[in-house]
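Complex shown without one protein chain; remaining protein chains in place.
Let's turn to chain A:
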Amino acid sequence: MNAVTTQPRRPPRRYRVANAWWTVPAVLYLVLFFVTPMLTNAWRSTGSPAAAGARGIWENYAVLVTDPFYFGVLRETILVAVIVTLVCILLGYPLAYFMVRKAGRWKGLILFCLIAPLLTSVVMRAFGWRVLFANRGLMNSVLIDWGLLERPVNLVNHPVSVYVALIQILLPFMVLSISSVLQAIPRNLEEAARMLGASKLRAFFHVTLPLSVEGIITGAILVFVLCNGNFVAALLLGGNSVKTLPLLIYQQFNLTQDTSFAGAMGNVLLVIALLGLWAQSKFARKQGG
């Protein structure tokens, strides 16, 4: 919280081995494979060779915002991200708290369980959920065996499976963001609050929670931005029941091949992501005082 960072001092000039030319390969690489595609994409999004004729520069963007279908998709994209983020906060905070304050020697194991899935491809995990949620999948057969269900419920191609998969994919980012902040809060602050007459719950809400808001915000923005860009879950589990921008971009490229419209949608996603990062940096600066 205390933004007292001491900049490491640079060694005197004559001891410096590195010079600016050393960055040339990296800069070239970035220009070639990052800046150029971005600019191409921006340029492409302004006009469509496919639609012969006079579409204005902002035509693609205008369609996105005015056309009820596309605006609906934009809205659903953000809605999915907001819901997933909120659920991740609700599930992630208690887990992070437990991990930092109560788990003791089990903390390492929990951390491993959180990080291990990140080493598996998102596509594999989405397929995993398909197997679990399928008509004759594990979930249905177990629930029917236990007599909790009469007939199988098909969750594949249903929004629930998309949400579940997204939450599973993104929860680790939330937990790690929150736990790293919780870790830094001295435990005796809670004890001080208790000694001053606060119940466990009030000590949490007056001391621990306010001090960990930074972790929640960081985690929320991370999850929100990553969720906005994720199309695998909607593609493999949603079956068109959840239409988000990334999914639509994927379809524009593969089916309609309207690359300029896809480019425009990509730029909108980019702007949303940049807004998120901007909000986070603004918050961080405010916290730093």
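Here is the rule we use: a residue touches a chain if its C-beta (ideal position, glycine included) is under 8 Å from a C-beta of that chain, and two chains touch if they have at least 3 such contacts; residues count from 1.
Just so it is clear, contacts and distances are computed from a predicted model.
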{"item": "Name of the absent chain as recorded in UniProt (options \"Spermidine/putrescine ABC transporter ATP-binding subunit\", \"Response regulator receiver protein\", \"1,2-phenylacetyl-CoA epoxidase subunit A\" or \"Electron transfer flavoprotein subunit alpha\")", "value": "\"Spermidine/putrescine ABC transporter ATP-binding subunit\""}
{"item": "Residue among A:86, A:118, A:142 or A:189 touching the omitted chain", "value": "A:189"}
{"item": "Per the touch definition above, residue among A:107, A:158 or A:206 touching the missing chain", "value": "A:206"}
{"item": "Positions on chain A where the hidden chain makes contact", "value": "1-2, 186, 188-189, 191-200, 202-203, 206-207, 210-211, 289"}
